[in-house]
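Below is one structure; the comments refer to it alone.
Heads up, one of the protein chains got dropped from this complex, but the rest are sitting where they should.
And now, subunit A:
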Amino acid sequence: MLELKNISKAFNHQPVLQDINVTIADHQTLAIVGPSGAGKTTLLRIIAGLTPADGGEFIWQGQPTTPQRLRKDGVIGVVFQGFELFPNMTVLKNITLAPTLQGVPEAEAQKRAQDLLVQLDLPDQAEAYPFSLSGGQKQRIAIARALALNPQILLYDEPTSALDPNLRHSVAKLVNRFKADGMTQVVVTHDMDFAQEVADTTFTVSKLGGDAQ
């Protein structure tokens, strides 16, 4: 369980997040929703350790921690809105790069990547380059890349916004499948229907502090 307590963030003295209190419960999916500019993505970036919070506490499994620490410990995986696959690498290399650099033997990393590709219905794309993939395929590769490091919490930034609207349901199915497998997930989205389809808890971000339902 990851608890965020009194998280605040301002940009150029303009408060974006104030006293955010939210709990990311194990094996559940939390949807972070809210209007445009409310700070949903900022909150996700703070959890991912990409943007430092100005104040607040992070409690992981009962112990105080920092997002940077969580990232270094491999707790957090991130699927970016724009996927951010490495264009100069094949799909397989995108997935195996980080594990192999962190000491996983190449053969083992490749086996895990192939398994993930099968799970995500992309078994024939291992040698393809990202430019040749559709948006939906890129997203699944980005998910596989994050999962290859066995994170305990998977964060998604607007997973439906860069996709064809009719793919929304398949993304929801995927998120729900991971939840059934016991994955803890956080989904930032402006799409309320999608949030309802996947979330156990919805957290609405507003500048007044946020509200969990």
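The rule is short, and it goes like this: a contact is a pair of C-beta atoms (placed from the backbone, for glycine too) under 8 Å apart; a residue touches a chain by one contact, two chains touch by 3 or more; residues count from 1.
Quick note on the criterion: contacts and distances are computed from a predicted model.
**Student:** When one chain of this assembly is omitted, its UniProt record names it as which of these: "Molybdopterin synthase sulfur carrier subunit", "Tungsten-containing aldehyde:ferredoxin oxidoreductase (EC)", "Amino acid ABC transporter permease" or "Septum site-determining protein MinD"?
**Tutor:** The correct option from "Molybdopterin synthase sulfur carrier subunit", "Tungsten-containing aldehyde:ferredoxin oxidoreductase (EC)", "Amino acid ABC transporter permease" or "Septum site-determining protein MinD" is "Amino acid ABC transporter permease", the UniProt name of the unshown chain.
**Student:** Just to verify: which one of A:76, A:143 or A:199 makes contact with the chain not shown?
**Tutor:** Reading the full complex, the residue touching the unseen chain is A:76.
**Student:** Taking the entire complex into account, which one of A:84, A:115 or A:197 touches the absent chain?
**Tutor:** In the full complex, the listed residue that touches the missing chain is A:84.
**Student:** What residues on subunit A make contact with the chain left out of this view?
**Tutor:** Against the missing chain, subunit A presents residues 48-50, 71-72, 74, 76-78, 80, 82, 84-89, 97-98, 101-102, 129-131, 145-146, 149.
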